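Just below is one structure, and these are the notes that go with it.
With one protein chain held back, the other chains of the complex are shown just where they sit.
Here is chain A:
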């Protein structure tokens, strides 16, 4: 069975694109280099090849187009009519015809020019001929541009047509607009057709599939049909008429008995009678929809008469099928798609009727005789006339009865949920079916964490027993571990403790001093002790330290003094040389004066050399002072803490990175 799938048609390029495609192919796939010095045959061959190549390309592509598009006479009349309804058969054929003529024309052009090329005598002439040939072919193609565009539109639309198999079991739904056809198809199949209150919501055919007795049925939803003369119908209605006319399907004629579609029952029955010719040989069921708004029994007398007329018409079709109306065969059914009552019944009735009809037709055809041989139902021959009824033990019967009763009275979780407020409000108690030793514990919340421990890690059936053992152990341990510590070494007396504290303090002081000395050793000048600036090695200091240790320092101080100031004392004691005295006195006076001055300022002036600092002479000292100041000056201006401070507090200061210039560009900052 051919699948009517129009999605495989290749895309039809526009005129311009077509020309571009073919010409670029020619350029790429044929040799491009030719010189006028070549042999004339070679030149001719070169250009002939190009012309022929272009012609074959055009021919190929146009042929694919012509072959891909279906011929309306060769396909199933349903599709033929449908395509005619949608795209006008004549236009379609014309377009394809134009393409065919173009193809032939191009062939002719190529033939002519190839003939001419055989007699081209120079490169220029051959080239001109080739240019002319290709140019004419392209003009032809450009002329069929509109047809190509039209065919592409058709192709796109055809690809979106629903894939309806005209030969399989089909159910067709028809009726006035807004009667509920699309809602019905939404209910029985997985199709998702738009349902809206305005008429002609469904504008084309929609297909859904449903199952019945392990067979697949196509359900086709049609746009609504209005009661108009045949010629006045628009394209949308013609779609449904086509479907009705050509598909061998069961027809469900929908009737809105409430009138909420905007049309009375009279109008709808008028429509029915006008299209009843289309229902020939098709199982017909009249479906009264929207019974939730208006029941069938409650309509007026006139309407009831009309409905009866329709019913009798429908019965005629039933009889026409060649079978007596069986019990249960209905032609008039009621349902409501909103409340879903009767929907399944309608579907089952339609499927059943269709199936019966198809089976009958199959039986009547010749093929069935071949099949008939294949199956044979074997029935056992009765031995005697004894009756052997079915025997079911009493217990089984009772159990079945109980089960049936329980099923009726079983309350589902879903019902419970609905009762208690619906899905968002009620949350099912999952603990309901727990199997515990005591049912009171079902709603217990067990703590998971206690004091930084996971409770689950401690849970143990014999935890009590183990706890008892532990406590016993603990009791034992506590009795044992009550020993006092022995005192073999006595504590120090308070006086001794004080002394120890002092010792430790002095030691720590020494260590600290040593650490400082060690770290600054490189930057300190090594100066002999007699020039020490800080006066750390004076005799008074020595005296103090010695006396604090408990020794008598006087002798040591005397000895130190005698050794240090010996010479000076001698000089001052000699009074013989006056001149020297004066000089030395002068020197002494000068020194003592400057010392007095400096003492009053408590620091020697910067250019005076103090022996303890380690400078060679005052010039060196001045230079060192200046160097130090220079380096510090710049750093202080930048507010740096010291020479190691490389911190940039603001890496991208806004005033440097933003702003426009009043003149000029800001391409770099």
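General remarks:
To be clear about the criterion, a contact is a pair of C-beta atoms (placed from the backbone, for glycine too) under 8 Å apart; a residue touches a chain by one contact, two chains touch by 3 or more; residues count from 1.
Everything below uses one rule, namely that contacts and distances are computed from a predicted model.
A chain of the complex is left out here; the name its UniProt entry carries, from "Glyoxylate reductase/hydroxypyruvate reductase", "TRASH domain-containing protein", "Protein transport protein SEC23" or "Trafficking protein particle complex subunit 6B", is "TRASH domain-containing protein". Only one of A:297, A:392 or A:464 touches the chain withheld from this view, namely A:464. Only one of A:502, A:540, A:558 or A:645 touches the chain withheld from this view, namely A:502.
Residue A:481 is the one among A:481, A:494, A:642 or A:664 that touches the chain not shown. One of A:94, A:266, A:344 or A:492 touches the chain omitted from the figure, and that residue is A:492. If you put the missing chain back, the residues of chain A touching it would be 434-438, 441, 444, 446-461, 463-464, 466-467, 469-471, 473-474, 477, 481, 485-492, 496-497, 499-500, 502-504, 506-507, 546, 549-551.
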